Structure formats: C-alpha cells, structure tokens
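== chain A ==
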Amino acid sequence: MSKRLFVKGNEAAAMGAVEAGCRYYFGYPITPQSDIPEYLSREFPKLSGEFIQAESEVASINMLLGASACGVRAMTSSSSPGISLKQEGISYMAGAELPGVIINISRSGPGLGGIDASQADYFQSVKGGGHGGYHIPVLAPNSVQEMYDLTMHAFDLADLYRTPVMLLGDSVVGQMKEALVPNPRPVRDLPEKGWAVRGKGGAEQRVVKSLFLGDGELEAHNWRLHAKYQQMKEKECLSEEHDTADAALLVTAFGSLSRIAHTAVTMAREAGLKVGLFRPITLFPFPERALAEAAGRAGKVLVLELNTGQMVEDVRLSVGAGVQVSFYGRPPGAGSLPSPEELFEVIKKHYVQAPN
Partner candidate 1 sequence: MQQVFKRPQSLKDVQTHFCPGCNHGTIHRLVADALDLFGVQQTTIGVASVGCSVFLYGYFDVDVVEAPHGRAPAVATGVKRARPDRFVFTYQGDGDLAAIGTSEIIHAANRGEDITVIFVNNTTYGMTGGQMAPTTLVGQKTSTSPYGRNKAKDGSPIRMAELLAQLGGVAFSARVAVDSPKHLMDAKKQIREAFRFQVEGKGFSFVEVLSSCPTNWGVTPLEGNARVGAEMIPYFPLGIFKNQGNP
Partner candidate 2 sequence: MARIEIDESRCKGCGICTIACPKKLITLCDKVNIQGYTPAEALNQEQCTGCALCAEICPDVAIIVFK
C-alpha cells in the first residue's frame, strides 16, 4: 500500500511520468505548467535521465520525436500557446507513428490570452491541431490523482498505438494540491518496438518517416491510421458517471469544470432534482456510446464548458436527434470560473424548462 502524499497536480503528472519509466524530457518554460520541468530537472539526474530545457517549443517537440524514434519513453509539456508551436511536430509524430506524451496544462486565449483555467483548446486537442487529418488520444484528468494515473496510462496508450498522447488539463488541476496515492505502474502487455532506429547492426535498415510518395502509399497509410483511430474508439473510451441511472437531466462536463459541475449536481440532488453527471475522461476517443446511453435515458443533456461551446458538438453527434442538448459556457479569463451556485442555477433553469 502506497503512502499518501500531498502534491500539486503538475508534480503528480511528473511523478506519474517517472513511475511510467519516462527518462527523457524536453520542454520550455510556460505558465501554468512549469512545475513539471522543474520537478523533472531535479529528479531525472538522480535517475540517469535526460532533461533538456530547449530553445523553443518547436525544438522540444522535435527532440521528443528524435528520442521517441529510438524507442525510449519520452515526453514534453507546455501550455496552449506553446502547444500551438508543437503542432507541427505532433503532426509529424502522428504521421511517423511515434509514441510520446505531451502534457498540456492549457491556459486561456486566443493569442497570449491569460493564464486562467480554460477549456478553449478542446478543438485544438481532439480535432487534430496540426495538419493532415490525424487524431491523438486526449486524456482529461480532473484530480491530482488522475494527473498521476492518467499520465502513466498515456505512456501505455502511446506505446500500444504508436501515437502521441495528450494529457489535457488546466491551471485548476495543474496547480491545486490534493492527496495522491502514488500507485505503482500497472503491468500491461505492450508491443515490442521493432520499428525504432538503433543503428543497423548488420540487420535491415530502419527508417522513421512520414513522407510517402509512392503510388497509393499515402492513401494506404492514412487508411491504416484511420483503422487505428477506430480501434481506439472501440477499446479506449473512458468516462465516469454520477447519479445517471434515474436522471431526467444529464449534465456533461470534463476536466476542471467537471469538479464544479459535480458539486452543482450534488446540490441539485439535495434539492430533489433528478440530475446526473457524465464526465468524459478520454476526449479522443470520445465516449460516444456510454454518453448516448446515459443521455438516452435522461432525454435531456446540459453541456458545461469553460469556452463558448466546443465539446457540445461532439455531444450532439453522440446522442443523436432524439435528445435535447443545451449548452452553458463561460469563455476563459480572470474571474470567469463559475461557482457551484452559478451552475446550480443553470441546472435548475434547464431542468424545468425545455432548453433551446
């Protein structure tokens, strides 16, 4: 039984990476994620790991690409503007099918925006972000414990599917301190990395690349990637439900806002309203089936986000035409984080009247 620690979410993610066997970190300072490079710059030297504070986000994602091509577990972390810079490398990694973990402790935008909690990068994270029409698994923790657990899970997914994986949080889950039980890394059956460059050593040449110029080559490659995304949708969806069995209104929220939404749902239950909470944990693959079932029972869904409406599009696609979907969001910025009371009022309003 592991002891309980009291740590920040960002530190928990860094600890999860260490426990997952990651020994290569490449990054660039940006608020509100700098605790991650600070922690790893302290710990990796003790573990014979490599820590590089790169000259840019662009360089760090490409260092990750290079290390990952050698078959080692490697990562980077950043926040929204920095993640924008990494998109080129993420696309190349997706194209070359390279594993790697990218922690995005996102902040508000557009542009320099601010450092407040935000979910404005849902689209950027789950719809590709870079060029070329790819997807990467996106995990959305809502607690310090999940920052740790899902970081370990991200490394496994990355190796299992040969893909970059993003952990998408914000300053709420990154900066808050909570109890953490640093469980040992779960044992998973992972494939050999027979594709990694290593110096031929007399064997066949190995090439890690995303350029495919032969007739039909790139189309076939894209179909293969597509099949991988379908497989992720089949096998890797994660979600959590509270009080959904008899709910007449299903509240849906992810990440930091799901915590506030959970409190508001509890307040609604105490007030006698049959309200439940559905929390996607994987944003890609989106837990379509589980959501459709819960939403089908309730008949009415209220989507809450720290933006002006992004995940709500995936919710609508998931639940189909028979379910009413409404939205309440606050664009990110200082002072825009809603209180449980505010969300409770929104829930009450949508509970009694048909939303539009």
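Criterion: contacts are C-beta pairs under 8 Å (C-beta built on N, C-alpha and C of every residue); 3 or more make two chains touch, one makes a residue touch a chain; residues count from 1.
On how the list was made: all candidates are chains of the complex that A comes from, given by their letters.
Keep in mind the model is a prediction, meaning the values are calculated, not measured.
This complex places one of the candidates 1 or 2 in contact with chain A: number 1. Considering their complex, residues 24, 26, 50, 52, 54-56, 58-60, 62-72, 74, 88-89, 92, 96, 197-202, 205-211 of chain A touch candidate 1.
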